[in-house]
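A single protein chain has been removed from this complex, and every other one stays in its place.
Just so it is clear, A, B and C label the chains in written order, and each chain counts residues from 1 on its own.
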Amino acid sequence: MPALRQLDPLERPPVIGEDVRYEDVNRRIAGIVTAPTSKGWLIGFGVAFLFVMLFMAAVTYLFARGIGIWGVNVPVAWGFAIVNFVWWIGIGHAGTLISAILLLLHQEWRTSINRFTEAMTLFAVACAGVFPILHLGRPWFFYWLFPYPSEMQIWPQFRSPLMWDVFAVSTYGTVSLLFWYVGLIPDFATMRDLAQTRGKRLLWGVFALGWRGSAHHWKQYQMAYLLLAGLATPLVVSVHSIVSLDFSVGIVPGWHSTIFPPYFVAGAIFSGFAMVVTLILPIRHFYHLEDFITIRHLDNMAKILLVTGLIVGYGYLMETFIAWYSGNIFERFMVLNRIFGPYWWVWAIVIFCNVMTPQIFWSKRMRVNLPVLFAASLAINVGMWVERYMIVVVSLHRDFMPGAWGMYSGTFWDWSTLLGTFGLFLALLFLFIRGIPMLSMAELRELVPSPRKERK
Amino acid sequence: MSQLFHPASNALSRFLIAGALCGIAVISTLAYAYFRSDYFTHRSLTQQQPIPFSHAHHVSGLGIECQYCHTTVEVSSYAGIPNTETCMSCHSQIWTNAAYLAPLRESLRTGNRLRWTRVNDLPDYVFFNHSIHIKKGIGCESCHGRVDKMPLMSKGHSLQMGWCLDCHRDPGKFIRPREEVYSMGYVPNPSQEVVGKKLVAAYDAKPKTDCYTCHR
Amino acid sequence: MNDQRIWGLLAEFDSPEALIRAAKAANEQGYVHFDAFSPSPLEGLSEVVRLRRPWMPRIVLISGLSGGASGFLLQWWISAAAYPLDVGGRPLFSWPAFIPVTFELTILFAAFGSLIGMLMLNGLPAPYHPVFNVPQFRSATTDGFFLAIESRDEQFRLDETLRFLESLNPLEINRIAP
Partner (left out) sequence: MGNPVFVQIENSTGRQAPRYWRTLAEYRNKESLAEQSSAEFTHAIDDPSPMQVGRRTVLSYLAASAGLAGLSACTSLPEREIVPFVQQPEYLVPGKPRYYATAMQMGDRVVGLLAETHLGRPTKLEGNPSHPASLGATGIFAQAEILTLWDPDRAATVRRGRNTSTWAAFAIEAGHLRERMQRDQGRGFRLLTGAVRSPSMLATIGELLRQFPEARWHTFEAARREEPAAAGSPSSGNPPVPVYRIAAADAIVSLDADFLHGMPGSLAHAREFASRRRPSAEQPSMNRLYVAEPTPSVTGSCADHRLAARCDSIPAIAGVLREELGLPSQGPAASRGLGAEAREWVRKAAADLQRNRGRSLVIPGEFQPALVHQLANQMNAFLGNEGSTVVWADADTGGLSSEPGTLQSLVEDMEAGAVNTLLILDTNPAYSAPEAKRVAQAMEKVALRLHAGLYETETSRLCHWNLPMAHFLESWGDLRAFDGTCSIVQPTIRPLKGQKPALEILATVLGAPLMTDAEIVRNHWRREAASNRESEAAEFDLFWRRSLRDGVIRRGILFNSEVSAVGSRAPVENGPAVGRAVAPPIPSDSKIELVFRPDPTLYDGRYASNGWLQELPKPITSLTWGNAALISAGTAGRLGLESGDAVEIGLGGRSIEIPVWIVPGHAENSVVLHLGNGREKAGGGRVGVDVNPLRTWGAEWNVRGATIRKLGHQVPLAARQHHQNMENRDLIRSWTLDEALSKEKAASAALKPELLSLYPERPVRDGPQWGMSIDLSACIGCGACTIACQAENNISVVGAEEVRRGRIMHWIRLDTYFEGDPSAPGIYHQPVPCMQCENAPCEVVCPVGATAHSEEGLNQMVYNRCVGTRYCSNNCPYKVRRFNFFQYADYETGSLKGQRNPDVSVRSRGVMEKCTYCVQRIEAAKIRSKVNDQPIADGQIVTACQQVCPTEAIVFGNIADPGSKVSRAKSGSRNYTLLDELNTRPRTSYLACVRNPGNDLAELRESEGGTV
């Protein structure tokens, strides 16, 4: 209806297909859940599950033998585990960003992807969350990181950024979950009322909490949702800032830098959106959601990739400049060592993937060219992982005392743990797609022309 | 009839939520209590011993001084467990053929050592030193409890870190005159506050709560 | 029939606009205990439906503040009071280091506040509700637009209210069993 048209006066591709009717929303989105399981889904889930098994094997061996099975050593006492942690957390940022910040900014194009990206956030945070525990030398004492009244009368040490991490990540996980669930309540109600068998209706009904869609409900609901968005916005910024403090609080050259918080947050959004693109393109294709996830979305996401990519590039630039400007020989050596040292290839990959790749998005043709977009998003995902590798490993392997320098490389078990979390992530994603409406029907209804029932 | 749930389900659902919250509280309280319970710390739990040795009898009954058997308590980290000969110095005269002393005589004859079960045991990463505690006026009783009332030996206190800290933070509450260190059931006079303050100053008892004080 | 034995009347309309018009009308008629149901929030309904004052912001604010306060105090107590340890020559009460956790706890508590607030103010969870007695109501979460007038409203007279509702030409009207 006209109200909608006014939303974007410029001639941009619409945020939702022209000919989508009100009832299509139910039919096509709820349909995905109610339809019988497809062979494609089974195969996809099966493959993901195999990697989950690999993950389980790696973790079991890890607990049995100790983290010595990884490549970590002294001086490089942090390796894949922390790299993966930071990378996954970063990916976990796009979801809340899209749901919360874009909501506050009235970017209505977020509507058709927010549910999906929130789910992605949750699963990414879940994958990230395992690493702080896995990487402990004595994981069975992980609970010592929580302030509980122990009979030893000894407590955690709150000056440590790792403690901040514990709270930041757990808070982020919890709030994202709440946010996601609140958003789901009306759709659960829809599913409850669409469901055929009584069993299904009961199941959905439990989650729907008896949602009736009354005006009162909607009023309070929108208020709560808005407040949650308002809370999630500073949260999402704070979380990766705090993760970055793990490094910038340390004195290691290449860590000890004030630019880290903004630069990490940008990096997080960067990798997060890259992951969204990577996932949404195939799903959009297989589940024929072109009408709901339109070229407009992809175009916008490509732009965000470009912007955040530029910010990240600026981060690299400043690091280098400050290293030279500070006159600190350790900082200078760190930069030179990154570029020309034994790990020069890491630096090269980072620059290519994170700085050069997004530049192609200056061109609109590239932004809307799906294969290019997909390839670029993959490159950025890799690039951001390698960037964290650069920050963690390349900074540590040559710090202050040459006599203690060393080299690092991941082992078979490092890699299997990383791949394992991919499996975990995808498996959860498959289950989500299959079991829960992956787009917010309640919100989509606001975007389509309202119906007019025939009188009988 | 298109109602999915029974009218009672409203009340039920809210009850369940409330219940879950209470459950968490209850469980954590129980855990807190458990790890401080005698059941967990083995406090006042008697162990199977080769000989049913009674401190009650030897200390309050016969009035034998602690150091008579625990000879090195003033000079070493270990208080010292009496060797077979020490026991035999009396038991070659009295109770010479008491059945339950057979293992003792056996030990002297064969030279095989007696194997007691530890009652007051600290983890290997805790380095406790008896001599300094004695020197600073901490009575046996303060850690080992009323040994003179123990027919069979058992832990007098939990010996948990928190318990140690109670004294290391404020020795005044427990310190006693050196001549009273070995006595059981010592009553401060006039009052522990007064005596404690005086003795802490007199003995220069400034225990540390540094980690290295006990862990090395 | 006796109007005590019904919970209210439920009228279904063919479009959001119709529902909004109906709600307005009911409002002008002076009905208080009526409610409109729609699959998605409708602009214009909220001001028609009289709401109690919005408590939500206050709940969230209070829970947030309490979270922050408790977090900060906890850290102060642990670091400066419970077991003061000299850590790297930093002051026992090094408050700048305590800010992140304080902030996170503020957000956490506030978030819980908003969820619990929303549920409480909406009287959820309420798996059972009289309106569910009307089979057609199932479409209220997909594509149906309903107006319900409760019998407890002192203006509620079965025949009048029925007539009033028909005047808004709904698709159909149902009695809601209590």
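Going forward, contacts are C-beta pairs under 8 Å (C-beta built on N, C-alpha and C of every residue); 3 or more make two chains touch, one makes a residue touch a chain.
Because the structure is predicted, anything quoted here is derived from the model rather than measured.
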Task: Residue touching the undisplayed chain, where the options are A:Val47, A:Leu317, A:Leu336 or A:Leu370 - done: A:Leu336
Task: Option from A:Tyr148, A:Phe321 or A:Trp344 whose C-beta touches the chain left out - done: A:Trp344
TODO: Determine which one of A:Gly31, A:Gly46 or A:Gly406 touches the chain that has been left out.
DONE: A:Gly406
TODO: Spell out the interface residues on chain B facing the chain that's missing from view.
DONE: 41-42, 47, 72, 74-78, 80-85, 107-108, 111-118, 121, 123-125, 127, 129, 131-132, 135-136, 208, 210-213, 215-216
Open item on the list: To test your reading of the contact rule: which positions on chain A touch the chain that is missing from view?
Closed with: 61, 65-69, 71-78, 135-139, 141-142, 144-145, 154-157, 159-163, 166, 246, 249-252, 327, 329-330, 332-333, 336, 339-344, 396, 398-413
Task: Interface with the unshown chain - residue positions in chain C - done: 83, 85-91, 94
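Methods note: only the chains that are shown with their structure count from here on.
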TODO: Specify the chain pair with the maximum number of C-beta contact pairs.
DONE: A-C
Open item on the list: Using only alpha carbons, which chain's centroid is the nearest to the whole structure's centroid?
Closed with: A
Task: Centroid spacing, where centroids are CA-atom means, of chain A and chain B in whole angstrom - done: 53
Open item on the list: Just the number, please: Cα centre separation of chain B and chain C in whole Å.
Closed with: 58
Open item on the list: Centroid of chain A to centroid of chain C, CA atoms only: how many Å?
Closed with: 30
TODO: Could you check chain C for residues that touch two or more other chains and list them?
DONE: 83, 125-128, 132, 138
Open item on the list: Can you pull out the residues of chain B that are in contact with at least two other chains?
Closed with: 4-5, 10, 13, 165
- [ ] Flag every residue of chain C that touches chain B in the complex, lowest number first.
- [x] 83, 125-128, 132-135, 137-138
Open item on the list: Per the contact definition, I'd like the list of chain B residues that touch chain A in the complex.
Closed with: 4-5, 10, 13, 32, 35-36, 158, 160-162, 165
TODO: Going by the contact rule at the top, pick out the chain B residues touching chain C in the complex.
DONE: 1-10, 13-14, 17, 165, 209
